[in-house]
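Scroll down for the structure; my scribbles are underneath it.
Here the complex is missing one protein chain, while the rest keep their positions.
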Amino acid sequence: MSASERAEEFAGLAARLSDMRARKPLIHHITNTVVMNDTANVTLAIGALPVMAHAAEEVEEMVALASALVLNIGTLTPALIEAMLRAGRRANERGIPIVLDPVGAGATQLRTQSALRLLSSLRITALRGNAAEVGALLGVAGETRGVESISLAEPRESVALRAAREFGCCVAITGARDIVAAVDPAVGERLAWVDNGHPLLASITGSGCMATTLVGAFLAVEPDAWRACLAALVALGLAGERAAEKAEGPGTFRSHLIDALADLTEESFSRGQKVGLVA
Amino acid sequence: MSASERAEEFAGLAARLSDMRARKPLIHHITNTVVMNDTANVTLAIGALPVMAHAAEEVEEMVALASALVLNIGTLTPALIEAMLRAGRRANERGIPIVLDPVGAGATQLRTQSALRLLSSLRITALRGNAAEVGALLGVAGETRGVESISLAEPRESVALRAAREFGCCVAITGARDIVAAVDPAVGERLAWVDNGHPLLASITGSGCMATTLVGAFLAVEPDAWRACLAALVALGLAGERAAEKAEGPGTFRSHLIDALADLTEESFSRGQKVGLVA
Partner (left out) sequence: MSASERAEEFAGLAARLSDMRARKPLIHHITNTVVMNDTANVTLAIGALPVMAHAAEEVEEMVALASALVLNIGTLTPALIEAMLRAGRRANERGIPIVLDPVGAGATQLRTQSALRLLSSLRITALRGNAAEVGALLGVAGETRGVESISLAEPRESVALRAAREFGCCVAITGARDIVAAVDPAVGERLAWVDNGHPLLASITGSGCMATTLVGAFLAVEPDAWRACLAALVALGLAGERAAEKAEGPGTFRSHLIDALADLTEESFSRGQKVGLVA
């Protein structure tokens, strides 16, 4: 593929940001209690509307109003997984995209099994995790310390592609370099990297959850899940870069990160995106 | 009513702030997990003490220690509603004021029905919501996107008055212009507006919940619920105005908002209040 073909692959990602702000899609989250406030604020900052609702009695009705569903198992319980299944089935019926964040998969059986159950019971559109979490879902040897990825026995690119094939969805593995993989019946393997970002993103809790939330928001305006994942990771990475210029540490970084997301424009997105196809 | 009579109606609102700081009333919250941290910090910043307690086993004992009860259904479950009913009954027995925030009423049956059940089972002192939420409780046609008010078929002033009559409580509908209505057996209809505020308040999650928390805090020091609502909305609006001067976006705004609430004085409150009777 030539340089111009590559450039074309990523052209127009930035325009999804303007779509978001024009349409203000509702993003239904069933998510963890640790970063619920941050992910709600991230949703607003990127231009969408968040709603957090997890009671089994209401999730089907709520997801029917939404343009995307975010499932995040960061503080899971069996009751929460049931609510996720209910909401997910309804989302599938209505063709609403779903992103799953398998927080801490590999750390406990409950997390690994619950994530696999969601993947097998629902048509998940995108899976966003760190290397060890995605690896754990495939049984690849790796080390997770709590919800942190420590190491993985296999290159992340091949893990991402295997996961995309195995689970039939787009897979985003985030880290210093983000990897996004999809296996399309028509196009075949699609594998890209995103190099936007800053080390301070790893210094706060929930930057992975924020990435997942942004994937959900972009899925609401971009039908191609692979491109939605790329747009989300560019947006978070760019905001991280801008926020780091103003931050004096992780506490102030967190505030500036929300500011920077809200301040992103189609122009600054387009100019700043560092994205490419894996050779 | 003459201009001087109008001015008199709102005289002394600011003095409640000094009462708050002198008395440090305990405000018991049974509230959502999204903005629990912000509402606790808002309570402290205005000069009261927050306690968040939702276990059915302890809410009656806790509310008996409190000077006001805040019920917020933002992340409701049936168990949480039961705890609210228990706490509310005890609050009623002891004459402790209650403010209800019907977050997302109109979006799902669970939310609409739970809010109505709380309103019919308890003597609620004040109801604080956005236009679509309050409208939904009356069956007025409107559009809620998740927890966001999109439109309402009827003027907010008349919705507020109808709700005040229907539910027998003070009603605050917040938005760019806040409306506060009460129907007093002796005085008759009371309808006022508050124009303090800033668009950045709508850019963060939970500014409605913060308004409700402030209503709870002012109810603890001001027996006239209508005036308590006005004082709360002036306080939040003024803090929003001050915070917006320093903020670079929604993330830094949120931090400055808490600073500005803590920094409010009787003098700056009195000087800055933009409040008036609806003609």
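When the chains are written out, they are named A and B in that same order, and each has its own residue count from 1.
Note that contacts are C-beta pairs under 8 Å (C-beta built on N, C-alpha and C of every residue); 3 or more make two chains touch, one makes a residue touch a chain.
Being a predicted model, the structure only gives us computed values, none of them experimental.
Trainee: Using the touch definition up top, pick the residue from A:Pro25, A:Gly47, A:Gly74 or A:Gly142 that touches the left-out chain.
Mentor: A:Gly74
Trainee: Among the options B:His54, B:Arg145, B:Arg162 or B:Arg227, which residue touches the chain absent from this view?
Mentor: B:His54
Trainee: Contact with the hidden chain only, please: which chain B residues?
Mentor: 24, 26, 28, 33, 36-37, 40-41, 44-45, 49-55, 57-58, 61-62, 65-66, 246, 254-260, 262-263
Trainee: In the complete complex, the non-displayed chain touches which residues of chain A?
Mentor: Touching the missing chain: residues 32-35, 37-38, 74-78, 104, 107-111, 145-148, 203-206, 247-252, 254-255.
Throughout what follows, only the chains that are shown with their structure count from here on.
Trainee: Could you state the distance in Å from the CA-based centre of chain A to that of chain B?
Mentor: 34
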